[in-house]
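Below is one structure; the comments refer to it alone.
Heads up, one of the protein chains got dropped from this complex, but the rest are sitting where they should.
Our next item is chain A:
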Amino acid sequence: MDFRDSPEEAAFRERLRSWLAERAGTFPTSGDDYWRRQGEWHRALHAAGFFGLSWPRAYGGQELPPVYDVILDEELARAGAPPRPSLGYLVQGLGRHGSEELRRRFLPGMINGTERWCQGFSEPGAGSDLAALTTTATRDGDEYVVHGHKIWTSYSDVADWCLLLARTDPDAPRHQGISAFVVSMHQPGIEQRPLKMINGVTTEFGQVLFEGARVPADQMVGAPGEGWRLAMTVVGHEREPSTLGFSARYGKTVRTLAARVEGAPPAELAWAAVQTEMLRLHVRRRLSEQLDGVSHGPEGSLDKLLMTWVEQDVGHAALAMGGTRDPELLSTYLYSRAQSVMGGTSQIQKNIIASRILGLGA
């Protein structure tokens, strides 16, 4: 057992640190500016060899152990640089369920950032109950025609492609009639509607109306009806510890708040410091377990729940440090409220933990 960097990890950290020092202050880290330039940041990270670290070389990754992603997250936070673009779950979804042809066509661009992606899962009537989705894809010759309404679609306004879930068999049992597609976002029949979130940001989430958008049949990911399995892969990986890269940023926020303290820090801030340190160590333990080939199933829900509590406690610390009088702190607080909803609500995570880990039959 050793929580320190190995010599290889330390060398990687050193290289990354000097690369980041050269670029200090050149990229916005929050607000609409951050989301607007996220693609540029993604490409810069990949070109310098600091993105897609644990993914296959064949698609532009480096096949490093997942702990390198933690080093990346820590150093990005430490340098005050923007976070790592979060798309591991899309890579996993396409990588595990797509044909080799689809993987070769789409994974390199997804990983190197030359093609931007969004995820078309949630709908106004299908949130926690994702299988209630009503978007349809109807076969028409060599194509499918898509009708429906997707919401909470991150980066939809800048995306080139959408990994879309749609119902292809209205007569099948509801989990079995869903298929997944790679749909071009540059075509008629797609209407973008921005969403303004409670912290005022407009460029993170969007909603997308598909009104006769078309997708070639060979851009179905997996077999007809395999969409639900792909969705479970994707949401499972949304909760993986290495995907929970925001943990390093919570520590950064706490340090930033601590620098403003005059006199005794509020208890909320000290508690947020304890919580962020716990999460940092928790992510390290989880990634270490992956060295044994443990792939995370329902345990991801425990990690997501812990992360949510930490982010929301950091939000409360921001509030305790004068958040109502400081727009940035207020935004940190308000943004934290979404964590118990996005990527599966805390209530859904608790259902998963209770039924699949504790065996309570809830």
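Operating definition for what follows: a residue touches a chain if its C-beta (ideal position, glycine included) is under 8 Å from a C-beta of that chain, and two chains touch if they have at least 3 such contacts; residues count from 1.
The working rule: contacts and distances are computed from a predicted model.
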"Spermidine/putrescine transport system substrate-binding protein", "Sulfurtransferase", "Acyl-CoA dehydrogenase, C-terminal domain" or "cytochrome-c oxidase" - which is the UniProt name of the missing chain:
"Acyl-CoA dehydrogenase, C-terminal domain"
Tell me which residue among A:Leu16, A:Leu230, A:Leu306 or A:Ala320 touches the hidden chain in the full complex.
A:Leu306
Thinking of the whole complex, not just what is shown, which of A:Glu115, A:Glu226 or A:Glu277 touches the missing chain?
A:Glu277
Missing-chain contacts mapped onto chain A
1-6, 9, 67, 70, 251, 254-255, 258, 261, 264-265, 267, 269-271, 273-279, 281-282, 284-289, 291-292, 299, 302-303, 305-306, 309, 347, 349-351, 353-355, 357-362
